[in-house]
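Here the complex is missing a single protein chain, while all its other protein chains stay put.
Lettered A and B in written order, each chain numbered from 1.
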Amino acid sequence: MKALNIIETAYRGTLEEQDDTIVWITHAMKGAGGDLSVLLRGNAVNYGVKAQNVGALSFGARQQKSAPQLAEDVAKLPGKGVEVFIVEEDLSERGIAAGDLVDGLTAVSRDQVPKLFDGFDQVWHW
Amino acid sequence: MADKKTLTFALMDAPFENARSTTALRLIDIAARRGYDINVFAYEGAVYLPFSHQAKHANAVHGHEVEEEDHPLPREWVSAVIAEAEKNGGKVDWVNCGLCVDERGAADSVDGVRRGTPGDFWNMASASDGTLVIPTK
Partner (left out) sequence: MANYLLIESRDPFDSNDVGQFYGLAAGLAREGHSVTLFLVQNGVLPARPSAHSAALADLRGAGIDVLADDFSLQERGIAADGLADGVAAAALDVVIDHMAGGSKTIWH
């Protein structure tokens, strides 16, 4: 079985979880033997931006030690055999240039997305 | 049952916050009435759906005491669909994502719920006729 994980909503609990829960579960399922790819669309295309940087977060004396590193988490996926697609129009509409992104992402146009689904047994929109 | 199917659902929403939890349980109930085998992977806030400490309360705005208000408890709905599936020759395998349970302190669940991992979801989906992920917003 081959599955495509679509990630559209961004920054959903990422500070509390110290990651994106769908990027995380993709890593976990891959580690458990899954055959997956990821499609970043909508606001989640921002996860590819190299310059993301969570500043120091503290509540009283409680300081966050392990801030999320979303771009790095995304960038690690291709090396594990998880292809990461990213929708071009969603990038350009948000003013994100190709040079702003981490390496290893595969750009697709919005029109190509239906064809992309052909290669997967399951399409999961998270 | 000649037309018995196996379906898998992944849920993310905590109860009482939006319509998705109710729709998810409506879907599971339909499958349970058909006697299907149903896998549920409860991820993130959804691990609270079968939380055993949910409790009814009165509602002064409605003018109801506890019994009259009969406040819905998703844990009762979860137990009900588990029983319904069994009654019809199927079963519900409800898996709460273990790390999600830990961070939320949601370990106490109704009977029929077990702890698991994303690997369980992958294996369930791989063996199912159909899989539906219902994401949170």
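Operating definition for what follows: contacts are C-beta pairs under 8 Å (C-beta built on N, C-alpha and C of every residue); 3 or more make two chains touch, one makes a residue touch a chain.
In this text, all values refer to a predicted model and were calculated from it rather than measured experimentally.
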In chain A, positions touching the absent partner: 6, 8, 41-42, 110-111, 113-115, 117-118, 120, 122-125
Residue positions on chain B contacting the omitted chain are 5, 7, 19-20, 23, 26-27, 30-31, 34, 36, 129-135, 137
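In this text, only the chains that are shown with their structure count from here on.
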Return the distance between the CA-based centres of chain A and chain B, expressed in whole Å. 27
Once bound in the complex, which stretches of chain A touch chain B? 1, 3, 9, 12-13, 21, 25, 28-29, 31-34, 122, 124-126
Going by the contact rule at the top, pick out the chain B residues touching chain A in the complex. 10, 12, 43-44, 117-119, 121-123, 125-126, 131, 133, 135-137
